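Once you've had a glance at the structure underneath, I'll fire off some questions.
Only a single protein chain was left out; the remaining protein chains are all shown in position.
What follows is chain A.
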Amino acid sequence: MNTEFFAAWIEEITSAVRAGRDHLTELDAAIGDADHGTNLDRGFTAVGEALAAAPPGTPGALLVLTGTTLIRKVGGASGPLYGTAFREMGKAFGEATEISPAELSAGVDAALAGVRRLGSAAEGDKTMVDALAPAAAALSRAVRDGLKPEEALEAAATAAAEGARATVPLQARKGRASYLGPRSVGHEDPGAASTALVFGALRAAASR
């Protein structure tokens, strides 16, 4: 997976976020403050502009620029959290120009660690971690089992989507939904839902 692959990933995320914008915002209206879709759409539009203005030469540089732009443009909790995820992944890739599935898996692990550190959320708190952690685990299992890259990305996307759906019965313990207490039960977490879009976009980039 080279720089073009990761650029394609970001493009796929951008279109998935645009298409899912109203849905994400509706999920957020139920248990948060009705801006998640709008914010991510604004953020990834800015990422597209930043990448076009100064196209990075390596996957690592591309993801670091993506993350930095999200931190600078999105605001809210999702800006720093998604921004940190992409930056940590990019930093884990270093100067490499070609990323193996094992390196991708290590990058997703680094993203997860960064998000956990910043948001102090654990699995089951009804946050983006509930989609990101299963995706990271599925990817690492797929690499260990020697699956083909497309299969590994498929497994990660499926795990993220299942993880997001599994947030529906949970009670939120972090983020704005936590203020609702038991009333947060019965709704999908918008951050987990957008994380599922991000991994769905990774699968889409691989099948381009």
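Heads up, the rule we're going with is that contacts are C-beta pairs under 8 Å (C-beta built on N, C-alpha and C of every residue); 3 or more make two chains touch, one makes a residue touch a chain; residues count from 1.
Assume contacts and distances are computed from a predicted model.
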*UniProt name of the unshown chain, from "Error-prone repair protein UmuD", "ABC transporter ATP-binding protein", "Copper chaperone PCu(A)C" or "Dihydroxyacetone kinase subunit DhaK"?*
"Dihydroxyacetone kinase subunit DhaK"
*Please pick, from A:T14, A:N39 or A:S105, the residue that touches the omitted chain in the full complex.*
A:N39
*Thinking of the whole complex, not just what is shown, which of A:L65, A:L81, A:A131 or A:A152 touches the missing chain?*
A:L81
*Absent chain, residues of chain A that touch it*: 25, 29-35, 38-39, 42, 71-81, 118-119, 171-176, 178-181, 183
